[in-house]
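Missing here is one protein chain; the remaining ones are kept as they sit in the complex.
This part shows chain A:
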Amino acid sequence: MNYTDILSSKFEPETTGTTIMAVIYDGGLIIGADSRTSSGQFVADRCADKIDYIHDRIFCLRSGSAADTQIIAKHVRYYIDAHAQELGRLPAVATAANLFRNFLYEYKDSLSAAIIVAGWDPYKGPQIFTLPLGGSVIEQKWSIGGSGSTFIWGFCDSNYKENMTLQQAKAFVLHAVAHAMFRDGSSGGIIRLLNVTKDKIEREFIDYKDVPVK
């Protein structure tokens, strides 16, 4: 599984620029993210993977300080792993969200981290939890985050529909992230999509030439 770690070749420096998104559709959820990691005006990684693995059907999207969010995701990954082993079955998405929340709330004065936890579990199906800066938890049907998200609130509010099909949801996420990348200097590169369902995880890579808005 791909996850960013100091030992991996995709080690990310400090960054706050990003566009991340998750949307529930009829049968699962779509996660989307851009791929730009910037250090000031320098693009440190133009093909980053911001979709972090937490468990087989649970992922997190990180925004804010890369250092803060990486270390928290690492701890949560460990706790969820131990928990799932004891439980003997897939963990609840709400469990992962709670573990993240405990960190973000306890250390709110020292951290700069906002996280979207998205996944599927056999108890409540696909779920998205938004965890903003202060350490609160909001369950939502769709969520956007990162600096690029500010440019697409209007687009998302008018284009989101409940119970979309897989194709509709993918198109929605693709266009929304593309619009954000178009206007936000700190977001760009390629678009990564992840389809999470009961049966499988499907990763998709939208190359620069196929990004719909540019």
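The rule is short, and it goes like this: a residue touches a chain if its C-beta (ideal position, glycine included) is under 8 Å from a C-beta of that chain, and two chains touch if they have at least 3 such contacts; residues count from 1.
Keep in mind that, in the parts below, contacts and distances are computed from a predicted model.
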Ask   = For the chain omitted from this view, which of "NEDD8-activating enzyme E1 catalytic subunit", "Proteasome alpha-type subunits domain-containing protein", "Small RNA 2'-O-methyltransferase" or "Autophagy protein 5" is its UniProt protein name?
value = "Proteasome alpha-type subunits domain-containing protein"
Inquiry  = I'm checking contacts with the chain that's been left out. Which of A:L87, A:I138 or A:V213 qualifies?
reply    = A:L87
Message = For the chain not shown, which residue from A:Y78, A:Y107, A:Y123 or A:W153 touches it across the whole complex?
response = A:Y123
Inquiry  = Tell me which of A:A97, A:I128 or A:I152 is the one touching the absent chain.
reply    = A:A97
Positions on chain A where the hidden chain makes contact = 83, 86-89, 91-92, 94-95, 97-99, 102, 122-123
